[in-house]
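Every protein chain except one is present and positioned as in the full complex.
What follows is chain A.
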Amino acid sequence: MTTDNSVMFQASSLNRRNEKVQGLYRILFGLMTLMLVTPVLLILGTLVAKGGGVISWEFLFTPPTDGMRTGGVLPALIGTVWLVMTALLLSVPIGIFAAIYLSEYAGDNWFTRTINLAIINLAGVPSIVHALFGLGAFVLFFGFGTSILAASLTLAVMTMPVVIVSTRESLQAVPQAFREACWNMGATRWQTIRRVVLPNSVTGILTGVILEVSRTAGETAPIMFTGAVFFTPFLPQSVLDQTMALSLHLFVAATQVPGIAEEVPYGIALVLIGLVLTMNSASIAFRMWLRGKKKW
């Protein structure tokens, strides 16, 4: 080794190799990201190219006619909004409260570990199994019949783990030191949660809700047996009514209706994605507004 200054800052062969390796990894990670984005762009592109033509005010705001070959998607659009909103109303409060209990109150013992395991398993249950559960429990046992209520309850049970897990994660992300500072001042657990923990985890909780909206709106199997119908020209008047839903309508239009114009299913899919994006962008905007006030 020499300490000659002229040599000191010259790249050694090891330096050059490290730099080359790091460059390769950078390209690899970049390519993976690109691969991730490609299907999204392809799907959206195809939908817009093939289905964009049928989108009009009339398509959005009239019921299907002529055995669903023509007309619009209004009952399905409204039905999906009903289903998503009712499911959110049922699962978000329960999910958030359960997550608060698990994260802030429950000790680490076999009981809570069992609950956590159950939540993870619930998230892994296939949606068709949830559908059969919903049929047995809500439609038949509780006697709600095939209705928005039964379908939303099924969707709520299915998406609850997402809300619980994401809420718990964002609660845990709040530094423990904040809690201890409050406890040491004589605050109860709830005062601490209310003033410090929740305000600083609300953006993360909203992310879970956004995920849930997307999943709920798109699910077909759970609602097929519990509340969504093939066709009805009527808009739902209460949660005890049956309804059409965009996801099921898309499935029906794509596979069950002979002689339908090819672009109609694409149009329905586009409406579904548009609806999800609209609902999400509202909560994303809210989240960005909150994040603008990010506290630490």
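Keep in mind that, in the parts below, a residue touches a chain if its C-beta (ideal position, glycine included) is under 8 Å from a C-beta of that chain, and two chains touch if they have at least 3 such contacts; residues count from 1.
In this section, contacts and distances are computed from a predicted model.
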Hidden subunit of the complex - UniProt protein name among "Phosphate import ATP-binding protein PstB 3", "Lactate utilization protein B/C", "NADH-quinone oxidoreductase subunit M" or "Na+/H+ antiporter subunit E": "Phosphate import ATP-binding protein PstB 3"
Option from A:48, A:123 or A:187 whose C-beta touches the chain left out: A:187
Per the touch definition above, residue among A:107, A:124, A:143 or A:292 touching the missing chain: A:107
Option from A:8, A:36 or A:177 whose C-beta touches the chain left out: A:177
Where the unshown chain meets chain A, residue by residue: 107-108, 177-178, 180-189, 191, 195-196, 199-200, 295-296
